[in-house]
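All protein chains of the complex are present and in place, except for one that has been dropped.
Letters A and B mark the chains in the order given here, with residues in each chain numbered from 1 onward.
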Amino acid sequence: MKSRFTFLLVGLVLAAMPFAVAQQTGGLRLPKTVEAGSAFSIQSTGSGKAVLYIVGTGQVLRRNVQLGETTFFAPADLHNAGHYLAALVEGSSTETGAFDVIAAHQPAALSFLAKPSRLAVDLHDGISGVVYVFDIFRNLILAPTQVSFQLSGVTRSVQMRTVLTHNGVAWTKMNSAAKEGVAQFVARVGDVASTRVIQQVPGNPCHLRMSARPSGQRLAVETEPVRDCSGNALSDGTIVTFTETYTGGESTVDVPLKRGVARTDMPAYSGARISVATGVFIGNEILWRKER
Amino acid sequence: MKRPLFIVCSLFAAIFALGSDPPAVRVEPTDSVGPRPLEKQTETAVIRDYLQAWRSLSGAFEQNRADLLDQDFTGAAKEKLADTIQEQVKLGIHTRYRDSAHDLRLVFYSPEELSVQLVDTVEYDMQILDGQKVQTTQHVRARYVAVLTPTEVRWKVRVFQAEPE
Partner (left out) sequence: MNTGRLLAIVIAAVTVALIVVGTVWPVPSAIAMAGSGSNLLRPSSSPQAAVQNLANEIGRQDWEKAYSSLANKNEFTELEFVHDLTGSYPSLRTYATLDSYDLRPLHASADEAQVQLKLRWSTVVGAFLDTRDLRVVRTGDRWGVCWPIVKEPRVPPQVIPVTYLRWDVIYRGTEDDWGSQDVEAPHVRIVDMHPVDRSRGVVIMGELLNEDVVPAFVIVRATLLAKNGSAIATEGSFDKISHVLLPKQVTPFLIEFHDVALSGVDSVLMEPSASLIAASADPVIGIEDQHFNAAPGASLSGKLVNQSGQVVTVAHVLGTFYDKNGQLVWVADQYVDRALLPQTPVSFAMALPADIAGKVSSERAITTTYSSGRFQ
């Protein structure tokens, strides 16, 4: 009787042991890394019901799971790259683990910073381009990726650079062309491209000459077409200052270029000295003497 | 037995609730940052604003208030963090992040001064609360890649992403 009772008791204890072990030590089998947006699964051991938390700054998930079964996660359930903590909570016991979600390998978007959007012609390394490469879920692709930069403009010449990203970023510098005009600056990664427009404008004037002729009671002064050192005509609207100095006084006029030249009328004083300037660049001088 | 355990748990919770000491910060030399040389003032400002961003993140995730991210985050980083907070709200959970150490390395300063990239090996304590119940507390070490861009008064985090170590 006593031995029967003891056997029954031991049997009951042995039968309950697996249940007791599962509650205390439900295990987690996690992938080490998951590509963003792809399906994955998490396995647990034991039996019974538990709650699985997947928590990170990128996303938060919670599932009610059955211990001992595999929990499947559909594609795009977890799509933000980052470091995640997985916690399996069953009653008062918790199992934890960690895994990383990495960016998808296929580039889908570029952030292309191209500066400046307007600069003078003929500047060595005057244009900079920086590209950050992202996947479809806006995760920075940290794996080295080839980026090609191309600058093409009014002249036939094309500048090209190919750069490998480092920590998701690639950069380059390009020269501005000798001729003014609009250039296209393109950054390309695989099938993804981004374009910026770079305006190349004339540089400082290299040649500023004016002439003067009588115009009724006054003097008509006019510049030759004003050009920079590469031969580009200065933009219309650029201010040219004419100054006339004579005994007892001075006259000045700020005149904008129109169709490449600046012209105006000034008082005609015999013996007057007329000069021309634009910005800090000074042109020629004329000594005006009235013909008798 | 139960009483000392209760006391230890309460102490731990108190540390989380009341906040901890400022994190230990180590910044590696920036001599090799390129392509643009990094001025000391810019370096100081970037690091200051990045660490401030961690404080904002901590407050936002603990209180489930995405508006607390506005000051220090922008663009995709802000949207993703705000979405995570929304998910927390739906699930009725919140998380506590307490950063205790940062090992910072500035790796890129763009030529036009419009972005700075840094890598941060950070250690933090993470606590998951479901309702009012603490489900777990873990000490985490992770490597974050962050890109900061300048705004009118500060540098804001535009990309904030952990990568495998």
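As a convention for this text, contacts are C-beta pairs under 8 Å (C-beta built on N, C-alpha and C of every residue); 3 or more make two chains touch, one makes a residue touch a chain.
No experiment lies behind these values; they were computed from the predicted model shown.
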Looking at the full complex, which residue from A:V51, A:L123, A:V186 or A:V201 touches the chain that isn't shown here? A:V201
Which of A:K49, A:R118, A:R209 or A:R289 touches the missing chain? It is A:R118
Contact with the hidden chain (one of A:T33, A:S211, A:S235 or A:S270): A:S235
It is residues of subunit B that touch the chain not shown, namely 74-75, 149, 158
Identify the residues of subunit A touching the omitted chain, counting contacts across the whole complex. 110-118, 132, 194, 196-197, 201-202, 204, 234-240, 243, 248-256, 258, 264-267, 278-280
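Just so it is clear, only the chains that are shown with their structure count from here on.
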Centroid from C-alpha atoms only, then distance subunit A to subunit B, rounded to Å. What do you get? 23
In the complex, go through subunit B and note every residue touching subunit A. 35, 57, 61, 76, 80-81, 83-84, 87-88, 91, 93, 95, 97, 107-108, 110-112, 114-115, 117, 119, 126, 128, 130, 135-136, 138, 140, 142-143, 145, 147, 159-164
Going by the contact rule at the top, pick out the subunit A residues touching subunit B in the complex. 32-33, 51, 53, 55-62, 80-83, 85, 87, 89, 94, 96, 98, 100, 102-103, 113, 115-116, 128, 130, 132, 134, 138-140, 142, 166-169, 171, 173
